[in-house]
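Removed: one protein chain of the complex. Kept in place: all other protein chains.
Note that the chains take the letters A and B in the order they are written out, and that residue 1 is the start of every chain.
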Amino acid sequence: MTTTTGTTTTTGAFGTARTRVEGREKVTGAARYSGDIPLPDLAHGWMVLSTVARGRVSAVESEPVLAMPGVLAVIHHENAPRVNLDYMGMIGKPDPIIGVFQHDRVPFMGWPVALVLAERPEQAREAAEALVVRYDQEPHDIGFTYGHPDMYTPPDSPFGAAVATKGDVEAELAASTFVVDSEYTTPEEHHNPMEPHAATAHWDGGRLEVFDSNQGSTMVAAELAQIFSLDAESVRVRSEHVGGGFGSKTTRPHQVAAAMAATLLHRPVRVVMTRRQMFSTIGYRSPTAQRVRLGADESGRLRVLDHRSECVTSTVHEFVERSATVGRVMYDADAHYTSDRVVRLDVPSPTFMRAPGEAPGSFALECAMDELAEKTGVDPIELRVRNEPDRGPVSGLPFSSRNLVACYEEGARRFGWADRDPRPGVRREGRWLLGTGMAAASFHSGAGPSTAAVTAEADGTFTVRINAADIGTGARTAINLIAADALAVDPERVRVVMADSDLGPAMLAGGSMGTRSWAWAVAIAVSELRERLALGGDIPPEGITARSDTTEAIGALASKERHSFGAQFAEVAVDVTSGEVRVRRMLGIFAAGRIVNPLTARNQFVGGMIWGISMALHEEAVRDRASGGLVSPDLAGYHFAANADVPVVEADWVDDPDPDDPVGIKGVGEVGIVGAAAAISNAVWHATGVRHRNLPIRPDRVLSAGTNVPEPGHAG
Amino acid sequence: MKEFGYQRVLEVSEAVSVLGADPDARFLGGGTNLVDLMKTGVERPGRLVDVTELPLDHVEVTPDGALRIGATVTNSDLAAHPEVRRRYPALAQAVLAGASGQLRNMATVGGNLLQRTRCGYFTDVAGPCNKRLPGSGCPAIEGEHHNHAILGASEHCVATHPSDMGVALAAFDAVVRYETADGPGELPLADFYLPVGDTPHLETALPSGALITGITLPPAPVAAHSRYRKVRERASYAFAIGSIAAALDVRDGVVHEVRLALGAVASRPWRALAAERALTGGPATAEAFAAAADAELAAAEALPHNGYKVPLTRNLVVALLTELTEEAAR
């Protein structure tokens, strides 16, 4: 295979399992994250958040606090410098929460109202707790419900159309032999990366320098320049190691507050969010209420796919959890109706969270498909195969590649699906009822413009410079392998320099697009470098550098449906006397393009599937109607899976070539969570005979729902 | 967290006198609950008296067969102790079901008894809570209470006690030993925790300034046949939504002796005496176990979202007693 971009496999580095380039630093504690960078004369900032859900700040009583030991300043809306939020960032318009301390308006509980600065963190913390902030409180509404009177249809955005239609839904429904009409809910979910958001800002030689924990330093640096009206070159943001992001580590209040304070104090300032503060300041996944109507003919072929999802956003920023979009890719039907609507309430702004849209949307759609399988008596895999589209069901565009059926086949074989008795509630082991379930997954595959530079050094090594971010995905190692492969050299001879906005613009680590985007830029740069090296001659001391910019190449990409796909399988045990659900095993088979590093890619897929376990069984933030805030916003009150919740989880993949694609990489970060919760929920039905359509499937819900096991002799 | 003084004490008498001299002082054991509450602002002591070096870190069997557990014995050491595991296996299991290995290494027996509720309103200092701020109200009753009490609660507070260890101790008639400036004293665990009533902020009957020095478990041969089971919303590292400690002595199909205590249902570990009375002398059958559970739960009062705890508790009683009966038959 030869392509113009030089992804030719020449050393076998591409596709070979490699331990992480920075692995040694990570297992010895030497890896410095943004809150770990020592700077002389560092001051510590502690954020103060609103304790009312709606109203105005009437007074910030900073005088007593300023007299406390070590306290340097209190920044709030009356003394903060004005900032600019009138810009379009890499991921859209900024959430106004990042324009800290600009006005007295409080739009939700946990809105930043002040920053207390002190010499030491203990002093800042105590002063922040002691700071009296007075409010003129107003009545709030935080109650999200399906059909809320203020629900509206948002305008279309680059992230998707609010409504997509094809054919006559009602007519096809009326003509359907089988109809499923079910409602599903998913709760408010929070990213909770293990590393809290942290930024250390200082001025160095007339430049604002920020050590930050983020998913893309290009994005954060550009936004900080906009916010503080600085030249783009006057801001440098670095994020060498990032302790998880999942969509939350974009531009958030901490960087802005740290930069503002460093400017005012003329000294370095670090702002670290507390775990509790993260529950209102970094975004989250909106709760959803979804209604799915499926109509099918005698054979299970879909006549109708109707998926209407509703979600919430804040009063200050519109973010839509586009749950209904997943059906536009997954299944063919004579008539399609998919819509995402939203209501503005007095709650924090939601944002992108691992597989935004697809994660909650696939829960509803893939559970509904399982219900249709039950009604039609068609095996759940066969039902899906019968509804495979040969083009985008709504767009009509061709798929770049779609190897979902191969995922079903490989998954079914390895999971032992053929031996499955479809009847629910007939397997028991001690106090446990056992069941298995499956679901399909998809996640869109895209790329963002990136620049890269690759240098042939005089000593025979190579240096790759690209402003990529490794938030745990293994990006640093993947880029190393991609470059080594394209250069046809041993990966040991390639050094990767990244996570620094000075390296030039590049895509962020998000939307499963990071590695695809960066690989593209690196491949083009390597290709050019190899052409120059082919001319022969000595390498000068400064090396020979080739640069790339993928903006044009990405713009020239043919319009197609580009997605990763997958088949999820789960086995669960359910004790209906206690309500406990345990996942016993999971298997995910994915078609996700070329896999750069099987070791880290498998970890990504499995990690996504474990997110599915958490989503199915654990995660739920509970908002108190009276106060408008969350109850127990911490890691004891907000559960995600602990080690004991996670059984053997296996992930693997099928070949997914696309000869027309210049990169071939599709991204593996998000498709692993898609469908996972549905597979578990479908398995719980198979165990107990009861459908659980509201997440999480908590013990009290299982206990209260009981079982619905057919009488012997009336099975099926 | 406000500034505070710190003093490490080496003798019990010193601990008691230092605390007695400063009404703003608190004893510091492992700190796993107190330091957390200081961070959230619920506790704001002016002085900490570190009792972890007191010579109270032994577990010993007395000549009469009782088990004496020092107050500063860590949860880990308690659960690992052979005599605990042999004589009171449910106690070892209960401790092991609590928290994490790290926290059990730090947490002490005395501190475990005194840990505060995990009610989210209690730990949110910005809002009301009768336990934290008497008279301010109980938002849980109208708000989020799906893990709140069904037994012994009041209109002033519906919080539960979070201890697993305490549930097993309640089943085994533990006696809490303490020391005050006036000398030593004892409180049966049954009297240790105060009824909620209209004073949810008053949690124990310990005299003011008292230091818990240890726990005595009276000899109880039935405890050798005991088990603890905990239900929670994830498989580990989470507080209970229901738990049970049970010990059972079945002879010829008849319940000779039974001990039963329940967790996550009340403001204290709940000894199920009504159930025990209903069972003793009767048949060891699932029907009898269920009837006994119903006898105990007759007094249960559920709120809109915690009613599941009634069938959950009932099911746990039946399941655990059935397991113990089957085990005895083997």
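What we mean here is this: a residue touches a chain if its C-beta (ideal position, glycine included) is under 8 Å from a C-beta of that chain, and two chains touch if they have at least 3 such contacts.
Note that contacts and distances are computed from a predicted model.
For the chain that is left out, the UniProt protein name among "(2Fe-2S)-binding domain-containing protein", "Amino acid/amide ABC transporter membrane protein 1, HAAT family", "Manganese/zinc/iron transport system permease protein" or "Polynucleotide kinase-phosphatase" is "(2Fe-2S)-binding domain-containing protein". Among A:193, A:360, A:389 or A:579, the one in contact with the hidden chain is A:193.
Annotation: of B:36, B:57 or B:173, B:36 touches the absent chain (contact as defined above).
From the options B:54, B:69 or B:99, the residue with contact to the unseen chain in the full assembly is B:99. Residue in contact with the omitted chain (choice from A:33, A:159, A:203 or A:228): A:33.
Contact residues of chain A toward the unshown chain are 19-20, 22-33, 35-36, 38, 120-122, 126, 191-196, 241-244, 246, 272, 274-275, 471-474, 599-600, 602-604, 606-611, 634-636, 640-644, 646, 648-649. Annotation for chain B: contacts to the undisplayed chain at residues 1-8, 22, 28, 30-32, 35-36, 39-40, 46-48, 50, 52, 76, 79-80, 82, 85-86, 89, 92-93, 96-97, 99-103, 105-106, 235-237.
Simple rule for what comes next: only the chains that are shown with their structure count from here on.
Chain A contributes residues 51, 122, 125-126, 129-130, 431, 577-580, 582, 617-618, 622, 624-627, 629, 631-632, 636-637, 639-645, 698-700, 703-704 to its touches with chain B in the complex. Interface residues of chain B, counted against chain A in their complex, comprise 1-3, 41, 118, 120-121, 123-124, 126-127, 139, 142-144, 146, 231, 233-239, 241-242, 305, 308, 311-312, 315-316, 318-319.
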